[in-house]
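Yeah, one chain of the complex is gone here, protein chain that is, but the others are all in their spots.
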Amino acid sequence: MSDTPYVPSSKFGKWFNDRLPLLTLSAHLQDYPTPKNLNYWWTFGGILTFCLVTQIVTGLVLAMHYVAHADLAFDSIEHIMRDVNYGWLLRYIHSNGASMFFLAVYIHIFRALFYGSYKSPREVIWIIGMLIYILMMATAFMGYVLPWGQMSFWGATVITNLFSAIPFVGEGITTWLWGGYSVDNPTLTRFFSLHYLFPFIILGLVILHIWALHVPGNNNPIGIDIKKPSKDTVPFHPYITIKDLFALLIFIIIFSGFIFFSPNVMGHPDNYIQANPLITPTHIVPEWYLLPFYAILRSVPDKLGGVILLFASIFILLALPWLDKSKVRSAVFRPIYRIFFWVLIIDVLALGYVGAMPAEGLYLLIARVGTAYYFLHFLVILPFLSRVEKTDPLPLSISEPVFGGMPKPAMMKSDKKNKNE
Amino acid sequence: MDKLEKKTNRRDFLFTASYTVGAVGIGAVIWPFVDQMNPDRSVKALATTEVDISQIEPGKSITVLWRGKPVFIKRRTESEILEAQKVNLNELPHPEKDEERVKKSEWLVMLGVCTHLGCVPLADKGEYKGWFCPCHGSHYDTSGRIRKGPAPTNMEIPKYEFVNNNTIKIG
Partner (left out) sequence: MSKINLRFFLTLLFLFSITSSNAAEKVKLLSPDWSFKGITGKFDRASLQRGYQVYNEVCASCHSMRLLSYRNLGEKGGPEFTEDEVKNIAASFEVTDGPDSQGEMFTRPGRPSDRFVSIYPNVEAAAAANGGAYPPDMSVLVKSRKGGADYIYSVLMGYEDPPANIKLDEGVYYNKYMEGKKIKMSQPLMEGIVTYSDGTNATEEQMAKDVTAFLTWAAEPHLEARHKMGFKVIIFLIILTVLVYFSMKRIWSRVDTEV
């Protein structure tokens, strides 16, 4: 992407690089021109990479001690907590790490929503990101089953039963998923196997996600296309690396606060009771990061309808680049979209809140309104808004905040021309 | 000029300090990941085993499991003891007196692991009436000393003690 192709200085380096251009790759990653006005919301990409690596590494060592068997899983977790050297530390990093991972991914997603990072030419980045998010949910769900506590067991029962809503083949699918007639040992062992596999698929997708990012380059807070490299950009290293590192350290401090001082606050006490197929806990809730979807599921009185809505609420995000057609990316210059963005955040938080509450009375009403609004936002408000919204004038570049004063579509075209030069 | 130099020095110090502190942190993080593979508390707690030996007849031996390995406890007959004691040390690949290998000459307590590649030797076999390793043909005598074959050293003696006349504590 830089102007002159990279040539290694040493003879061996050149020899090796001609055969496998790792050095070119590393030079590209270092020099990669990055908009200099990226704010701290942009540091979550690096933070998420850290989260993924942390989960993989801690998971790897936990798997050395964990026993995936319905009779032994619960005890083996306690063995890790009590006897294995630093086992409690590794397990608390892993279990809280899942929550921190989702916290970071939600900030990352909402950053993309605010600054329009999913828009052309970054649709593929967005779609890969959404696939990662879906796989993350699957991985986290299966991971939560592994301790074989009451929440593990009943969470697995409830979620796998979602598939029984499918007409005709539903029963067959759930039986196939379980490897039996209920959640039992075969279910646990296959979940363990997949829980081990999925993070590596995620890792592969993350590489594609970054690759797809490096083709058009980063979006930025004002959302305009910029020349690269130029006065508007800085090399990734050391400018962005050090900034990402600083943000990461702040993140790790908060993470450590959870690990060391309230490691169970994100979990559920019932999961410290071994799974019992005869007794359902009085109040089943998924992990906090799945609560909005849980609320959507329960807001529909019909079993199949709820499941369809649940999956629709996730898959609708894949279509987002084609639902929001506004040429202006950043919400900074979209006064009306900005308001709806915050309404969506409140809507999702409210859904998360009622997802943790019993599905009755006022809570159910809020869940229904929230669900309706969620779909309204994506299916009606966004397409409509992109046609009628009068956006603010965009600056010409990052360095010179001079407003073009032209109508936006022309603006965008001229930007695109610049890029094609 | 002076000012500029000072500035660079301070910058160098700042970066060096960051790198150093960061490296210390990474080192500290790596340790738990390494140490988790060491024997855990429950394994260490099993490091001693007490064995009742009152039922063993002279000439017979029992095998007990200690730290996942077999331990041979043999009550030797007079002739076996004599044979073990009279051996000329110069003939041995790994010279050790029988007296050094036992606490009471009647009782031989040793790790039943061939020092060649870790197989378990068979009792009362081989050319020296002691043990014979079926894997690669090492012959041990009645004191568990290597006499013939590829094994480099005598079979190991674990740490043990007689709690009383009927009980041995291994480990």
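As written, the chains take the letters A and B, and residue 1 is the first residue of each chain.
By definition in this document, a contact is a pair of C-beta atoms (placed from the backbone, for glycine too) under 8 Å apart; a residue touches a chain by one contact, two chains touch by 3 or more.
This is a predicted model, so every value here is computed, not measured.
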Handout entry: Residue among A:166, A:205 or A:252 that touches the chain left out of view
Key = A:252
Completion exercise
Given B:18, B:79, B:153 or B:166, the correct residue touching the omitted chain is B:18
Problem - Option from A:270, A:287 or A:324 whose C-beta touches the chain left out - result: A:270
Exercise for the section: Name every residue on chain B in touch with the hidden partner chain. Expected result: 11, 14-15, 17-18, 21-22, 24-25, 28, 41-42, 45-46, 50, 55, 62
Handout entry: Missing-partner contacts on chain A, residue numbers
Key = 36-37, 39-40, 75, 78, 81-82, 88-89, 92, 114, 221, 234, 238-239, 242-243, 245-246, 249-250, 252-253, 256-257, 259-261, 263-264, 269-273, 282, 342, 345-346, 349, 352-353, 356-357, 399
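Going forward, only the chains that are shown with their structure count from here on.
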Exercise for the section: Could you put a whole-Å number on the gap between the CA centroids of chain A and chain B? Expected result: 51
Handout entry: Of chain A, residues touching chain B in the complex
Key = 57, 61, 64-65, 79, 82-87, 89-90
Handout entry: chain B to chain A touching residues, read off their complex
Key = 31-33, 35-38, 40-43
